[in-house]
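Questions regarding the structure given below will be posed in turn.
Here the complex is missing a single protein chain, while all its other protein chains stay put.
Entry: chain A
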Amino acid sequence: GDFKPPIKEYPSKIAQVQLGDGSRKPVFLGGQNSLYRFEEPQPNPPVVTFDVFDIPMPGLPRPIREHFSDVMESPGEWAKKAVKDYGANLVTMHLIGTGPKVMDKSPREGAQAVEEVLQAVDVPLVIGASGDPIKDPPVLEAAAETAEGERCLLASANMDLDYHRLAKAAVDYDHAVLSWAITDVNMQKSLNKYLMKDGLKQEDIVMDPTTCALGYGIEFSIDVITRTRLGGLKGDPDLQMPMSSGTTNAWGSREAWMKKEEWGPTDYRGPLWEIFTGLTLMLNGVDIFMMLHPDSVRILREIGETFTK
């Protein structure tokens, strides 16, 4: 028979989320009406956001540390280096130091670090807290207020903390929210529903379906991400948001960081572990990647652009 490209019709569209406004150059996520560019031109390439921390992060593996050791004392300089030297589309400011078991910095101190980064670079910001369910809401509220009008992504709302406060901060100061569920489509739907009840729209939400790293359950992430994207395109309003990956999780895998003669140098396999983790999730629908290693960031961004151009 004759050849006809297998193009499918999808009843619905993924919402487009804008990050960055005010003094930032905006970046757009999502907006797809199909899975692949051969079906329909893809509106936005996948983007990478560089991880920056408010403390010098003693635990970072050496292959990363050696690129940033000169700037780790200053989040502003760190962010500048990520943007200037390594071409970051965005920067993620992780307020790890606010963790009660880390340095227990106050929400005000967290907000100051955010202010410093906002001054240092003009790319949009993702703002993450420490992951403490009690402390995160006030920390993110203070950061949201400081960054009013800059349209940041607040990371993250989840079922274990008072997500109403996050939603309210996002609405009050015009930010978007990262909605994080642990590899569970139904939990993701519920959380998105609640956030939308609190006044957020699809255009204000990015989903984090959880990144299990290569070899550490990446197949769970693949399955959930595939189902989420297909669900969105097929018309489920609770899944029609772009997706994010905490690709940095890859560095928690032994094969990325552990020194072992018979596995070859970590300098090479570490970045590959991060690339494989991100790329695999990109091919299944993720739109924004939080990453650490300059080479991984560059390769993922370049290849991501060729998939959507």
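One rule holds for everything that comes next: a contact is a pair of C-beta atoms (placed from the backbone, for glycine too) under 8 Å apart; a residue touches a chain by one contact, two chains touch by 3 or more; residues count from 1.
Keep this in mind: contacts and distances are computed from a predicted model.
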item: Protein that the absent chain corresponds to, by UniProt name, given "Acetyl-CoA decarbonylase/synthase complex subunit gamma", "NADH-ubiquinone oxidoreductase", "(NiFe)-hydrogenase-3-type complex Eha, membrane protein EhaH" or "Cytoplasmic chaperone TorD family protein"; value: "Acetyl-CoA decarbonylase/synthase complex subunit gamma"
item: Touching the absent chain when the full complex is considered, from A:V71, A:L214, A:L233 or A:M291; value: A:L214
item: Among A:A88, A:V121 or A:I299, residue touching the chain not depicted; value: A:I299
item: Hidden partner interface residues of chain A, rising order; value: 1, 3, 5-6, 36-38, 214-219, 222-223, 226-227, 230, 254-255, 258, 262-265, 268-269, 271-273, 275-276, 279-280, 283-284, 295, 299, 303, 306-309
